[in-house]
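Only a single protein chain was left out; the remaining protein chains are all shown in position.
Coming up: chain A.
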Amino acid sequence: MQTKTRINTGVAAAGALALMLTGCAGSSADTDSSSLTIGTMTVPQSLDPAEAMGSAMPYFQAVYDTLVKREPDGGYAPMLATGWTYDESLTELTLTLREDVTFDDGTPFDAEAVKANLERFRDGGGGQAQTMALLEEVEVVDATTAVLHLEQPNPAMVFYLSDAAGLMANPAAFDGDSLTTDPDGTGPYELDSGRTAVGTTWVYTRADGYWGEELPYDEVAINLFDNENAIVNGVRTGQINAALLQDVDQQAVAESDPEVQTQPQAIDYQGIILFDRDGHITPELAEPGVRQAINHAVDRETMLEQLRNGQGETTNQIFGPQTDAYDPELDSYYDHDPERARELLADAGYPDGFALTLPRMSEIVSDPLATSLQSDLADVGIDLTWDNLDSGSALNSIFTEQAYPGMVMNNAQPAEDWVTTVELVLPGTFNFFGTTDETVQELTRAIQTSPEGEAADQARELNRHLVEQGWFVPFYRMTFLHVSDGTVDVEPQSGMAVPALYNYAPAE
C-alpha cells in the first residue's frame, strides 16, 4: 500500500512537472497572430545598408525602405521613389521622391539623402558595392528630385534600387559605425536592441507613425540557425512560423508532416561555371567542342533524381524562367549522350580525353555529386580530380589565386537578366579571365543600350549563343521549399530564394 502511494505521488509529481514544462514550452519563441518568427540560415554582415547583400534583405527591409519596391512577380512599384524615368541616352535616371518621409531624429528623407546613400554604397566597399560601379554621381535637383548620372547605361539599375543599393539610411548616422548594430531608416519596424542578440536572433517591433502601408505583424523575429534540422523541428512545433528549406532530406521531413504547409519554388541552379574558356589553366577548355562534350557527358536526369529526389528541373541555361533571355528549348539543349561527347572530344583533337581538376567544397559538392560527376566525365574519357578545399581557403584559391578552370556552384537566377549577364558573362569575378567573343560583345552592347523591354530578342540570342558555346554546364534548377506552421501565408519572390518581408501575411 505504501509502495503504491509512493508510485502515485511520483506519477503526480512527474505529471505536474510535465504540465509545468509544457506550459512553458516554447516560451522563448511563442507566437501569436500579431508576431512573425522567421527561421533562416542567412546572416547579415551588419545592419548597415552599405554592407547589405540581397540574400539578407529581410533583415534590412524591416528597418529600411528601398527607393523602389520589388513586387513578388519581379515587377517594380513606388516606395521612397514615386517615379523614375531615363533620358534618351539611358545614362540619366531621374527619381521623383516622396516628400512626407522623415527619419526618427527628424532628418528629412530627400534628394540629399539619396545622394549620400547611393554614393556611400558605391564607395563603401560592401559585397554589392560593384552594383553601383557605373554611378558617376547623384545630382540633387531639388528636395524631391535626384538624377543618377551613369557612366554607361545599366539595364539593371532599377533592380539594384529595389535591392541592397536602394536601402536608405539616415545620413546623420553615417559618422562612425553605429549603423552596423543600430539601424536608422524609415522602415516599418524598429530593431528591439534589448531583445536582439546579434548572431542569434533579431527582433523588430512596429515603428510608430510609419509613412507607408503597415505590414500585418506587430513584431517580427528573425532567428538564425546553422542547420535545417533545427528549423524543421521549429516549424513542426510552431516555434518558427516560416522558413525556406534547401536540403531535400529536410524538405521530405517537412512534407511528411500534415501540419506543415509547403510551397515549392524552383530557383537557384547548380552547375559548373567554366572560368577557363581561353585555356589558361586547362588548354582543352578553349575548344567549344570540349565544353559541349562536358555538357553532353553529364547525366542531368539521373543526378536530379538521385541527388535531389527529383526536386527540380534540368536545365542547360543560366538565365531563369522570369527573364527575357529565358528560352524553354534551352533547358534540354544538351541531352545525355556519351557517344556524342566522345565524338566532340575526338573532333577537338582529344580522342583520349584529358585531365580536369576542380575545387571541391563539401558544402556545395556532396559526396554523391562528386562521384556522379567523376563517373559521367570518366565515361567519355575526362579524368576529373577533385581538390578538397575547406571553406576558409576555397574562395581564396578560386577567386584570388585563380587556380582552377571552373567550379561547381549554386547560383541564383535573378528576375532581371542583366544582373546575370554582369555577374557571369561580362569580364569580372566569375569571368576572371575575361573571356569574350564578337557575338557576346555585340549582343551585350545592344542589350545594354536598349530601353527596358526592347532587347528581349538580343537577350535570348545571347543566351542561346552561350549555351551553344558551352560557356557553362548547368545541371538543374533546384526546388526549394517554403514551409510554414500553417499560421502564415508566404508569397515567393520571383527570382529570389528569400521572400521579401512584405510577402508574409497571416494565413486566411
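To be clear about the criterion, a residue touches a chain if its C-beta (ideal position, glycine included) is under 8 Å from a C-beta of that chain, and two chains touch if they have at least 3 such contacts; residues count from 1.
Keep in mind that, in the parts below, contacts and distances are computed from a predicted model.
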- prompt: Given the options "YCII-related domain-containing protein", "AMP-dependent synthetase and ligase", "Peptide/nickel transport system permease protein" or "Cytochrome c oxidase subunit I", which would UniProt use as the protein name of the unshown chain?
  reply: "Peptide/nickel transport system permease protein"
Query: Thinking of the whole complex, not just what is shown, which of A:180, A:205 or A:487 touches the missing chain?
result: A:180
Message: Given that one chain is not shown, which residue among A:198, A:426 or A:505 touches it?
response: A:198
Task: Check each of A:89, A:152, A:227 or A:388 against the chain that is not shown and name the one that touches it.
output: A:227
- request: Determine which one of A:111, A:240, A:272 or A:285 touches the chain that has been left out.
  value: A:240
Statement: By the document's definition of touch, the residue of A:126, A:353, A:381 or A:495 touching the omitted chain is A:126
- request: Using the touch rule from the top, list residues of chain A that touch the missing partner.
  value: 18, 20-29, 43-48, 51, 53, 125-130, 177, 180-181, 197-201, 223, 225-227, 229-231, 233-234, 236-237, 239-240, 390-393, 395-396, 398-400, 423, 428-430
